[in-house]
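Got a structure for you, questions after.
For this view, one protein chain was removed and the others were kept in their places.
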Amino acid sequence: MVDHLPNLGREAEMLHSMGLESIEDLFSDIPEDIKRVEPLDLPLPQTEEEIWADAQRLLGANIAMNSRPNFLGAGLYQNFVPTMVPMMATRGEFLTAYTPYQPEVSQGMLQAMWEFQTMISELVGLPVSNVSMYDASTAAAEAITCAVRVHNRKASQPNVVYVTEWLPEHRLSVIQNYVVGADIEIRLLTTNDDGKINLEMAKNANGCCAVYVEQPNPFGIIDTNIQNLKEIIGDDTALIVGVNATSLGLLTPPGEYGADIVVGEGQAFGIGATAGGPIYGLFACTEKYLRQMPGRIVGKTFDSNGKQAFTLTLSTREQHIRRHKATSNICSNETLIALMGAMHMALLGPSGVQKLAIRNTAACEMTKRSVLSIPGIELLHNDSGENQPPQHYNEFSVILPGSATSALSFLNHRGVTGGLALSDIMEGADDSWLLISATDQTKLDDIQELSVGLNEWVLGGCS
Amino acid sequence: MVDHLPNLGREAEMLHSMGLESIEDLFSDIPEDIKRVEPLDLPLPQTEEEIWADAQRLLGANIAMNSRPNFLGAGLYQNFVPTMVPMMATRGEFLTAYTPYQPEVSQGMLQAMWEFQTMISELVGLPVSNVSMYDASTAAAEAITCAVRVHNRKASQPNVVYVTEWLPEHRLSVIQNYVVGADIEIRLLTTNDDGKINLEMAKNANGCCAVYVEQPNPFGIIDTNIQNLKEIIGDDTALIVGVNATSLGLLTPPGEYGADIVVGEGQAFGIGATAGGPIYGLFACTEKYLRQMPGRIVGKTFDSNGKQAFTLTLSTREQHIRRHKATSNICSNETLIALMGAMHMALLGPSGVQKLAIRNTAACEMTKRSVLSIPGIELLHNDSGENQPPQHYNEFSVILPGSATSALSFLNHRGVTGGLALSDIMEGADDSWLLISATDQTKLDDIQELSVGLNEWVLGGCS
Amino acid sequence: MSDIFAFKGAHDAGYAQPKPLISEDEISSLIPNSMVRKNPPKWPTASEPELVRHYTWLSSRNFGIDSGFYPLGSCTMKHNPRINERIVQLPGMNDIHPLAPESHLQGLLAIFYEMQEMLAHCSGMDQVTLQPVAGAQGEFAAIRCIQEYHRNNGDECRNKVIVPDSAHGTNPASAAMCGYEIIEIPSRDDGRLDLDALRAVTGDDTAAMMVTNPSTLGLFEPEIAEAAEIVHEAGGQMYYDGANFNAILGKTSPGLMGFDAVHYNLHKTFSQPHGGGGPGSGPIGVKNHLAQYLPKPLVDRRKDAKGIDGYSYFWINPENSIGKVQQWHGNAGAVVRSWAFYRRYGRELEKMSEHAVLNANYLRYRILNPDSASLQGIPAMPVDGAPADVVKHEFTLSMSPIKDTTGVSGKDVAKRLLDYGYMAPTLYFPMIVPECLMIEPTETESKEVLDKFADDFLAILSEDPEIVKSAPHSTDVGRVDEVWAARNLVLRHPLED
Partner (left out) sequence: MSDIFAFKGAHDAGYAQPKPLISEDEISSLIPNSMVRKNPPKWPTASEPELVRHYTWLSSRNFGIDSGFYPLGSCTMKHNPRINERIVQLPGMNDIHPLAPESHLQGLLAIFYEMQEMLAHCSGMDQVTLQPVAGAQGEFAAIRCIQEYHRNNGDECRNKVIVPDSAHGTNPASAAMCGYEIIEIPSRDDGRLDLDALRAVTGDDTAAMMVTNPSTLGLFEPEIAEAAEIVHEAGGQMYYDGANFNAILGKTSPGLMGFDAVHYNLHKTFSQPHGGGGPGSGPIGVKNHLAQYLPKPLVDRRKDAKGIDGYSYFWINPENSIGKVQQWHGNAGAVVRSWAFYRRYGRELEKMSEHAVLNANYLRYRILNPDSASLQGIPAMPVDGAPADVVKHEFTLSMSPIKDTTGVSGKDVAKRLLDYGYMAPTLYFPMIVPECLMIEPTETESKEVLDKFADDFLAILSEDPEIVKSAPHSTDVGRVDEVWAARNLVLRHPLED
């Protein structure tokens, strides 16, 4: 029995009132030769109880991060979302609305998104934020195409964009897909042995349309060189910084060191890792990029009585008006998840976000200390030119005395999810490189279990 | 750090504006000799994350009914509550309201309760329902005191009430507590060997104030004799029937066979067993009892513009107005849970409640067949005078060839919650009597596991 | 107007269920013929989309704490933390049976035990039961214990319970339900307990005295210890109505004041949301001499290395228990929510009371001491329900001066507050204050909310009396005719159709 259909059993009544006989009359416009003959070969309809039972059985077969020590991250992190967030965001008026085309009855979501824009603007240190992108990778990709549209005319290296070396494939590949159509050439910005951007080589980027770097970088390193990039590449080249959003509770906002566009993953604010989606991307920029920006944006205005009101604005950039000349094809986006983000950010407040960043830093540091105390395991990029080894946020990378894949499988059998083999996500990475992520959810016991496990693996000959 | 206090850190400002110096000034009215000297000896404050972790750890140590075959019931049943119910009932406007003293801003809850009254009235076949009691036991107890107030003057057996034999202690004891103050004498209505009310002996109840029976009875038997009770006890004696609410999807509403008051447990509609509370009691009656009824009731009316509106009514019965002469002391009640019940009932609809009752009946029957196929296990009350053995709803009782406690413990070790030893809850019950409850949530596999287990226990010499 | 009975979907369209274990045809043979229901209840025939919309609409016509300031005196309408709702949805709470073996309920019992201990500690009592499901039931159960105590002492003739005239209605109602005669004693002119009046009625027929402290006027009774002495000397027991416990945590306790028994309103002090009237939870605590009478069962524990944090937990029955007052173990879900709430404060529970009292005094000061600009246009000011330098968690205002001057009653002002987006304060209670408004802001309201409320309150006083008298004007419905409702008693949907 299918439920949820309020007109079940009333089909005949409705058809007759239109002078029709049968449901098939309504499909008489489909030519016979393309009509489906066989009924759908699918299982029987299920009831809510049965669906729930199956969902529990199937999803219960997954191993949740929280159920064991977990050191997986790489841009998507185990976190704790205050209960207020899902409870308020799933209120039907938010949950079941769509794009606020009618601002008069959508002030709630519009205001919430305007507040979101403000909070992101504050977080990254740039004046303009949109109401979200699909995720960090598409945000980076569309930042690049946006920057090219803005700078290409004046660029001495037109259609050229520099992207940091060692970008994980899950972001690089997305960027590559998005730049094909705009005929953009991606070149690599190389890094030093200490894992940071090579500022000398960065001079080559001067005069190109955009430079895309990440802070902390894909190895988890807080790259102090990035602060000097803008000076090197100049005003006619966009500095795009991809951030780990929570790190900005402690780290200088990129707007303060010259970033023109800041992108990143919003997930850690508002929603669990949720297998990678739905999450939401951040996109903030200076006014210069505003009219080439992808995505929706909310502006404050007034109603016919002079009362304050909010509305979507600058929609002339968008596909439903500008069609093939639009700045992006984005239509449905991630607003509801951004709303969850806004709620979480508002609850944290200025000191809460700092505290969160401190907790991430502390967990990362404790894990690093513990892992590096194991003989044979070394920090990747330890050969720093400075006195100090690189400093990390949320994650760090080590060189194992054997293959990371083998270490991970050893740990997995002991009930520890030990991190990520960098060779799985980065071209050119050595099989011995392991990315270990720790968050505010990491406990001392977890760290202990990881280290004991890794130690045994090393003692056992790394297999 | 304690959170949730918006004025933290602003105490001084607020105190100064009142001309006060310190928080202690606000407690200067407490005489020194009764001031607490030592600070509270309690643990440190916890954060939401820590509380959640502890809650998961502690409540995770409980064994949920759904996690294994379960045959526990006895008035509180494993059920499935559609997701819509908690999601809608926990909307803040419902969740965080209190008694609708101001109807102008409480129409939502008032209307929902009026609809609840209508649905209960329809279910039990009586014109009046209140908006809930604490639970089935207090509903039964207050029905008895209510009936005594109504009938005592005319009663030929004043202050006497007959209550069915074999009432579980968890209801009987509550009734006994509630009747103390009204000086009511409880006498027992005996049952036949077939487990049903002895109609011959019931004649003794004629002229008392009230008769309280249960349908199905505490053994799970559908007691056909109850239909003839009203005729026997007469108009000056209230027939109070305690029902298993879901059974009325299939069984005749007590209003149709002369019940004056119907009480019962609402839990199966709207909320899980939740360790026995919060749940809600049903209370419905004929107009005769209305002004002596406990609890709140909603009436339809109009506002100052003639628009339809709802309001609490007949509050002159209640403690906040009538004080020690009130019909009951009930103030805070179970409205929110009754709201969940209303939502569940509305979703089920006329055919859904029937289907639910059918599922309960079917599960009970399948379990009965399977258990009775085990040599040595017999139905309790099988020595029926009629041709047919008693018929059951939701649960049935058997005589084991050994102690029920031992059988249950044997089953428990095999991961089956086999039911309830009747001697645990009924005075005079034999240690070999086992109450087995099955619901719409019982699966064939569960029944199989129960029977296999019981069979092994029997084969193993019942120990 | 959304009428749930007007949805006209197919009878079985609303909500699909899995197949029964036996075919539906066979079922009729399993039910006695004479007992087969002929017509199903005329419940709504609506689909989930229709019902979601119906209840969304209803909720939009209901005011909760989440909607705005809810200064309902005596009800402690504080914020309900959302994590608590998440916790009770855990299968280990939502899907457990109270009669399950103790081994199935160890986590629950551990929480119960912790709550028993915490409540006893904070109140200075020796034993606590969590069984009563509301304050009134706590009163009833505790008075029953006292009754059994006197009986056991051969003190059968103690048949009177003394209650101040400021007491909540449940106090006399609960004692009367136990069969006691109620002796109401008048308050002093300043609203405080009148010890002389008390002495005059105390004697060897005194079973108990029931006191709320701080009283329902929000005032701490300075002579409470003396009152206890008077009652105790006469052989009576002192009962503490803990509805106002939110005011004194960590500052003093019923134990220190000399009480023998107390109920807690967990749904007030410990923030169990009591949506639309309940659920509540009304545990009681008693001194040792009453402990043997407590409703059964309580929770105890023994050391057990394999148990939770080194303990295993079990039910125990007090020796001379009065039995049960609810079928199972009380409102366990409310207890667990309150536990989660308490854990948030831990040893700093005192801070909660401090802020509750701070907010009440601040709001009272703001209303009663307006600057001259705000005073302009106000023909008369309300007066203190009872004179006091400081109040505790709530305060009362008498609107009599206004009624006398402009004809605007307390009720009118209450209704007008609805127009401003507030829940009205408690009205006409306690009865000893004429035209009483009773205001309890709780600790979870910000200074801004209190300031705004004070301003709006004063603004109403300066409004055209006709506007106030005909209020509310901007609510979902206008002033509701309660008399019509009581005269006509339309108590269910007619379902004509």
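As written, the chain order gives the labels A, B and C, with residue 1 at the start of each chain.
FYI, a residue touches a chain if its C-beta (ideal position, glycine included) is under 8 Å from a C-beta of that chain, and two chains touch if they have at least 3 such contacts.
Everything quoted here is computed from the prediction, not taken from an experiment.
K.L.:
Need the list of shown chains touched by the one chain that isn't shown.
P.N.:
A, B, C
K.L.:
Tell me which residue among A:Ala326, A:Leu372 or A:Cys462 touches the hidden chain in the full complex.
P.N.:
A:Ala326
K.L.:
Of the residues A:Leu76, A:Val161 or A:Leu282, which one touches the chain left out of the display?
P.N.:
Of the listed residues, the one touching the omitted chain is A:Leu76.
K.L.:
Where does chain C touch the missing chain, residue by residue?
P.N.:
Given the touch definition above, chain C has residues 6-9, 47-50, 52-53, 56-57, 60, 65-68, 78-79, 81-82, 444-448 touching the missing chain.
K.L.:
Quickly run down the residues of chain B that touch the omitted chain.
P.N.:
Considering the whole complex, chain B reaches the absent chain at 1-10, 45, 47-50, 82-84, 87-88, 92-93.
The criterion applied here is as follows: only the chains that are shown with their structure count from here on.
K.L.:
Rounded to a whole Å, what is the gap between the Cα centroids of chain A and chain C?
P.N.:
Those two chain centres are 46 Å apart.
K.L.:
Residues touching two or more other chains, restricted to chain C: which are they?
P.N.:
11-15, 17-18, 46, 48, 52, 56, 81, 83, 85-86
K.L.:
At least two partner chains per residue is the criterion; list those residues in chain A.
P.N.:
Counting only residues that touch two or more other chains, chain A contributes 48-49, 82-83, 87.
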